[in-house]
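Heads up: the structure comes next, in structure tokens.
The complex appears here minus one protein chain, its other protein chains still in place.
So, chain A:
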Amino acid sequence: MSDTYLDLVNGPLRGIAKKLGLPAPVPLRRFSADDPQHGYLAEPVLVAGSTPGAEALAGLLVDAGFSVQRAADPGQRYSAIIAAYDGAQTPADLQDATLAVGTALRGLVTCGRVITLSDAPATADEAAVAPVDPALNAARGGVTGILRSAAHEMRSGSTANGILLDGVGPEAPSVAAALWFLLSAKSAYVSGQFLTVDSERGRRIGAADFAATGDSAAAPLAGRVAVVTGAARGIGAAIVEVLRRDGAQVYGVDVPAAGQALADTMNRVRGTAIQADITAPDAADTIAAAVGRPIDILIHNAGITRDKMLANMDAGRWSSVLGVNVLSQLRMDDRLDELGAWGDAPHVVSLASTSGIAGNRGQTNYAASKAGVIGMAAAAADSFARRSGSINAVAPGFIETEMTKKMPVLTRQVARRLSSLAQGGLPRDVAEAIAFLASDAAAGINGRTLRVCGQNMVGA
């Protein structure tokens, strides 16, 4: 999908756009299996702060061969700046690391990374159960503000994201996985977001293995059997390709009418096409039978929109959207359970949407289904944790697809610029986040919703 504005401000109109102070999106650095840097950048990484977390992350980076600096040098170019706040007791503890980031920020390269590491703040409900010191929680909450504001200030395709420790130490395997994901080009369109690690579960993975691809035994999804619904086109087809690239054997599901596109998509990745309607009562049975072996990964991607203002909403539009977008997922997860069709450590990732977080005009039905998915993932987390798996949701923002191509030109241009990265994401950006959450390395992240929206202003 072409973004003419992005091409122009990176070409002939660069000077004019700068003078006028127009949004200046840059082409994002995206992961490629052929990249000799494996999706990382060569410049040094600054690790600010002197906490146990800072020590742990610096150690991981050094072991992985990154050039690491522990003090900000204003003249230095940095590929990433990491600020560790773990253990902060009061908001006063946030100052040093934050100002160190500020000192180094002008040295951040194009498509660089700012990453925070901090303790997860308690919600009111959590604090009611387990009382927490207000000053301590103010410090933890403060990091949210720092990170989100920093993300708004990022320029030239750089992103800022945080890792939250929720009852685990910085050595938890999924902290490392989150670090590689956020450093890597795989997280190109994720900004202003937190990844919460709340268990020690998860396979320990190195930076190089996180970037391994194809039939390499080290690849993040090597040997895993993955099912993707709505696989024929768009985001679904991108998910299929990225899961295969990361080593999975992929089974794509789509309605029989999409069969020709589904066959083409699945043949491209040497996968298998399953023509089935996921809203059919026996959909899970059909899929389990067609796969014929334990399912390690299930990506609930299939979704539809039937937009109508609430005043004009009808039962058909309501029930079809809820039926496809959330009810089918609930039924399929349960039925696969009954059938004993899951693998040893099953990972489920469901497609939510920023509409499910912020709501959207004309989308009460769609937003209900997508907010429902977010609730479903949170509630099902425990049962998946018990079998060493995980269930998470990914909420895409404005993604360049056939669907958004149909938007009116001006609306589309505005929608693209409404994020900190000032551009739409690509289907593969969503797919990268899904592949990460579907990996054993990320098993310590469970029941969460990760937005892939370039820090869209909507529903922040």
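Simple rule for what comes next: contacts are C-beta pairs under 8 Å (C-beta built on N, C-alpha and C of every residue); 3 or more make two chains touch, one makes a residue touch a chain; residues count from 1.
Methods note: contacts and distances are computed from a predicted model.
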Per UniProt, what's the omitted chain called: "Acetyl-CoA C-acetyltransferase", "Heme ABC transporter ATP-binding protein", "Tryptophan synthase beta chain" or "N-methylglutamate dehydrogenase subunit B"?
-> "Acetyl-CoA C-acetyltransferase"
So which of A:G259, A:P294, A:G323 or A:G375 would be touching the chain we can't see?
-> A:G259
Option touching the unshown chain, where A:L8, A:A218 or A:A290 are the choices = A:A290
Would you mind spotting which of A:Q76, A:S156, A:Q275 or A:T404 touches the chain that isn't drawn?
-> A:Q275
Chain A positions in touch with the non-displayed chain are 249, 251, 256-260, 262-264, 266-277, 280, 286, 290, 292-293
